[in-house]
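Could you have a look at this structure, given as structure tokens, before my questions?
All protein chains but one are shown at their positions in the complex.
Chain nomenclature is as follows: A and B, assigned in order of appearance, with residue numbering initiated at 1 for each chain independently.
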Amino acid sequence: MPSPFILDRSSVTQIMAWVLVALLPGIGAYVWLFGPGILVTLTLATVTALAAETAMLKARGYPAKPFLTDLSAIVTAWLLALSLPSLAPWWLIITGTLFAIVVAKHLYGGLGQNIFNPAMIGYAVLIVSFPVQMTQWAGPLELTSLDSSGVHLTLAQSAAVIFGSDLPKATLDAITMATPLDVLRTGLHQQMTGVGFEWLAAAFLLGGLLLWALRIISWQVPLAFLAGIWLTAGFLHFFDAGRFGAPWFHLFTPSVMLCAFFIATDPVSGATTPRGKLVFGLGAGFLTMVIRTWGGFPDGVAFAILLMNVCVPLIDQYTQPRIYGGARKEPRA
Amino acid sequence: MSRELFTFKGGVHPSGHKEASNTRPIHPAPLPKTLVIPLRQHIGNPAKPRVSVGERVLKGQMIAAASGAISTAVHASSSGVVTAIDEQPVPHISGLADLCITIKTDGRDEWIPHAPLDYQTMTAADLRLRLRDMGLAGLGGAVFPSAVKLDPGTAQTCPTLIINGGECEPWITCDDVLMRSHADEILQGTAIMRHLLGSSEILIGIEDNKPEALDAMRAAAAKLDFAVEVIAVPACYPGGGAKQMIETLTGKQVPSGKLSTDIGIQVFNVGTAHALARAVHHGEPLISRLVTVTGHVLRPQNFEVLIGTPMHLLITLAGDREGMSGVLMGGPMMGMPMPDLEVPVIKATNCILVKSDALFPPLPRALPCIRCTRCADACPAELQPQELFRFAKAGDFGRAQEYHLFDCIECGCCSYVCPSHIPLVDFYRYAKSEIWAHEKDKQAADLARERHEFRLFRQEREKAEKAEKLAAKAQAKRAELTATPAASGAATPTEADAKKALIAAALARAQAKKAEAAPQNTDNLSPDTQHEIAEIEARRAKILELARQPLESEEKT
Partner (left out) sequence: MLTAILVIVGIGIVIGLTLGWSAIRFKVEGNPLAEKIDAILPQTQCGQCGFPGCRPYAEAIAKGEADINQCPPGGDEGVKKLADLLGVEPKSLDESHGTPKPKSVAFIDEQTCIGCTLCIQACPVDAIAGAAKQMHTIIAAECTGCELCLPPCPVDCITMVPIAEDLPHWKWKHPVIELKRVA
């Protein structure tokens, strides 16, 4: 094996591990706001993902080490779990995870080969197939506490809800609500801000900044994505503040922050050139707002990312950077 | 001192390990019993042997001369007898053999008469020819013939001359110790370069991890009668690459596909400057160089080594240890594993790095590319290594070339940072050599097409010429035949008669020829030879018969 004979210490496992670590603040905020139910969701998604990954690796003849230990399946599982409504039923979690790992990842060739973001494919399949279950959110603490003391469902209670809806119907109705975007859509705009979603968003932002500081993600994608959201929302808000939410409201939704730092930054399915990353982020932000505003789904993040995934080869080709000593000219088609 | 420095994009910071070998003084390596001197040590055409087997040669005697525009001579590193001119293993990753001259040394180390050159009174062209005959080539690693680089060409002058003391590769310290101990000679060489290139600005770039070398060079530069700037540049691999050094010192980038001289800059390694000074001021051709022997040895250090010395000798000299897991020529980033330790030290050998599993753990297995673009961030050529990898792996060499594969300097930064541990550079080397092979095939095909077309043209022409000749002959004969009867007043012969006459004449001619064609020189031979000749004649007759068949049928068609 020829040179070089030395490597720095980076590895895929290390990158994936840092992504998981960076998600912890967000998960913490989630637990604080929505109760420990998310932990059940995360565990279920992780177990499903690892099982599916093991089975697929075996079926495709790949060794478990280093492919299972690269942690990429767990990252997919966590991202999907965090995108799902809290207290989503177990079969929803399993279906989404299986689809993400088996179809979106392995049937496309496994690690590094998937053209679509697996977590977003899982999410898109679920929201298209099970729109009702996917839009029922357990509201934040202040709104959904079973009694006025502000205590939400315990871990056991959450698990019970996830695995079989043991709770009386009335209780269930009491703890579920539409997402802020749904609320906005139905005209109750602006009232939902300040109830906790933005704290979740801030926690994701914190984790994202950690990834940026570690140079695991580049600044281009998150910044461009947030700029895309902010500019589009600001434009709409400027023309009709009554119909369209304020740009800051859109920016500080958890889905946007999660996407900006953890989903849009997925290297495998994203653009690779510096300018391409800017285009990718801006496009995804713009599409997110377009789908949020005029689309049939409450949130457009997943579809925006998938649509931009399709454009990646084109974006990369037309944004090739100038090389050392090169003229400003892109390679021909 | 306070010169504005620029930074090139990319680069990595592997740990240097320079202190392992740069504290010990330079030791001359002992004279080996045999020297194996390859004729292809430099870029360009291999040198052509000028000695024969059995001939006694003296130290410094040219044993092979430069051939072609880009080439340089090769010299005997010591006195002795040429015992072979044949293919020997050379320091190349393939393990293939190449033409070498083997000299059995006589231990007397007897110099050929040599004298300093008075370079200031010589014409530049003469001086360059002398340098070419002294075997000068770049000692930084590329081994480009120096005489070619010292020609400013049509531009007449090369305004900026950079002496490269970067030495950014980990482990290697031969330039470092050379600058510490031979700063004056390096600057003497620099003065000759300045003379030949007509440079007005002379910059010496040295990485700031070599403070002793910087001090020594600054002290030496202060004694000169012309201005030389000795500049400390930040240590960053591959900051010692010529293009990177140019950007760091001047902020200019060498345009892709062009030479640094196109923007008025020429770069030489400090080792080359030293060798140039030895050649001009002492008349010594390039027969030795400094080699760092380091890594898994007892006493890592630098040796003054005669070209052609086998590598294992140096490893023994530095103290070989148990657990050797391979030997590299060069550093860990760009060095090449040596298939055999019998191979000689050549002009390109800056370092012999002995590996062990502790110092250089086996590389972990590769994972698929996750397109994280760390390679692109590290690439000093500002390429998109992940795309090049994709194209090279898929065999899409055309696209790889469109994505500037040939701007890759194979520095290894991309492989170094790759979290998937993909041997990226390997893929680029593979793609490059495939493209070169295709190019060669295409040239061969073009030549074949041209020659085939010419053959077709020639056959047509020959046919036409033959027909013309025959027609002219027939005309002449006819005229002759018609002329005679006309004179004698006989009846005009018919066309058929004329033809008959022609045939008769031809037959007579043929018969005469046959009688004439008796063997002349086979009369007084031994019976054995006679017999042999008879056999050959018989074979010939048979072949003639065989040959007539296809030829006749061809003529009919």
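Here, a residue touches a chain if its C-beta (ideal position, glycine included) is under 8 Å from a C-beta of that chain, and two chains touch if they have at least 3 such contacts.
All of these numbers come straight from a predicted model, not from anything done at the bench.
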Of B:144, B:171, B:268 or B:427, the residue touching the omitted chain is B:427
Can you tell me which of B:53, B:448 or B:533 touches the chain that was removed from the display? B:448
Contacts of subunit B with the absent chain, listed as residue ranges: 40, 90, 92, 94, 96, 98, 365-368, 422-423, 426-427, 429-430, 432-434, 437, 441, 444-449, 451-455, 458, 536, 539-540, 542-543, 546-547, 550
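Going forward, only the chains that are shown with their structure count from here on.
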Which part of subunit A faces subunit B closely enough to touch in the complex? 1-8, 10-12, 14-15, 66-67, 70, 72, 110-113, 218, 267-268, 270, 272-273, 316, 320-327, 331-332
Which positions of subunit B touch subunit A when the two form their complex? 8-9, 12, 14, 93, 170, 243, 247, 253-256, 258, 328, 330, 332-337, 355, 360, 363-365, 367-374, 376, 380-384, 386-387, 399, 402-404, 407, 412, 415-421, 423, 425-426, 429
